[in-house]
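What follows is a single structure, written as structure tokens, with notes after it.
A single protein chain has been omitted; all remaining protein chains appear in their positions.
The block that comes next holds chain A.
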Amino acid sequence: MRVVIIGAGEVGTAIAEDLADEHDVVVVEKDPERAEDLTYQLDVLTLQGDGTSLETLETADTGSADLFIACTDDDRANLIACGTAKTLGTPFTIARAKSIEYLHTWERNRSAFGVDFLVCSDLLTAEDIVRVIGLPAAVDIDQFAGGLVQMAEFEISESSPVTGQTIAEADRFESLTFAGLFRDDEILIPSGETRIEAGDRAVVIGSPESVQSFALDIAPETTPGGADEIVIAGGSEIGYHTARLLEERGFSPTLVEEDESRARHLSEELPETLVMQHDATDTDFLVREHLDEADVLLAAKDPDEQNLLVAVLAKRLGINRVVAVVENLDYVDLFEEIGIDVAVNPREVTAEEIIRFSFESVAENLSVLEHDQAEVLEYELDDDSELVGTSIQELDAETDFPLVVGALTRNGAFIPPRGDTVLQAGDHIVVFVETEFVGELTCLA
């Protein structure tokens, strides 16, 4: 596969590094020194030039490329680069955009800007943080259908309240589906009578709220409940999205932002979040508002140094779990060394997402479980799909391999899948299936 990557920053370099072994990679970089460095660092072809110019892209032979990844630090340059690439050939284009505005536009029409897949780094980072904060018990978590559907895999411990219960007893949530159980290298497609044993790994698919509630059921000690206090220090875009996603999951976080107009804006955007306008590094303030008694603190201010300060302060005040956003990749280890529980790097998160998506698939989205024993896939059903018009019950009966429809979204809303739910064109379905049958399922969809 021929891959063209625009931008050799941390994201671009990480992607190039990952793809270089098996694919032919061309990297276009504006900065001549950086371009030259990369030539010696990785086994890729580097070109010095502007990724948005037609000439440069022609030189990079974009016309014959299969995959085009625009991942500079400039949102608009990335979008224009993708649009330009589409005029030269038909590569699959992936753009990185920090701002969620472009993601919204792209979600409205999936061919907007000539982008085939848009990675919103602020949102991705926030989603990652929410997973870290919200579901510490999960082994694996993934989002589908633009965040409406969540898949999570939990290891059931000896002490978990659901150990020994049947699936029917444990699954109390309407919008949650038990997709599969892994027990000693074996996959069980569970029925209502299947009994959960300690050491099982359960895969559930459902709305984010139901997954959160389920996590609270199986691991009450580690999972934060609605009553737990979450403090977000810093109203950056990442801080904002984290608060928004936490609200969606039923939390009421507290957000501290120093800038008054930004704080006011955030308080208007976030109805369930308590917004305070103050310097988050002020110990007196933290103690006065009892923020030192919080269960989790996220440091999401702008420069890394500020985050370091907030995080260290929070640890000293006795906050149990401290998560920090670290822009500079080199600092990640440093943060974790001095006792910060998790340091999240937006560039790393973005690179991972793009790499994950670089492996072509008919599915809209997929997640690989347990060393590729099973996969969770999302399909958008179009008018020609064989599945349109069949109910989920019929689908189960007609297919000769086991599959579980874990969730369904229609017109941007979550619909709990029932036996008599009839699939329509335009629906997104999230399906759990053993890896060996993925090909057959894809033929159907």
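The rule we apply is simple: contacts are C-beta pairs under 8 Å (C-beta built on N, C-alpha and C of every residue); 3 or more make two chains touch, one makes a residue touch a chain; residues count from 1.
Just so we're on the same page, contacts and distances are computed from a predicted model.
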What protein name does the UniProt record of the undisplayed chain give, "Multisubunit sodium/proton antiporter MrpA subunit", "ABC transporter permease subunit", "Trk system potassium uptake protein TrkH" or "Response regulator"? "Trk system potassium uptake protein TrkH"
In the whole complex, not just what's shown, which of A:271, A:318 or A:439 touches the removed chain? A:271
Against the hidden chain, chain A presents residues 256, 260, 263-264, 267-268, 271, 274-278, 285, 289
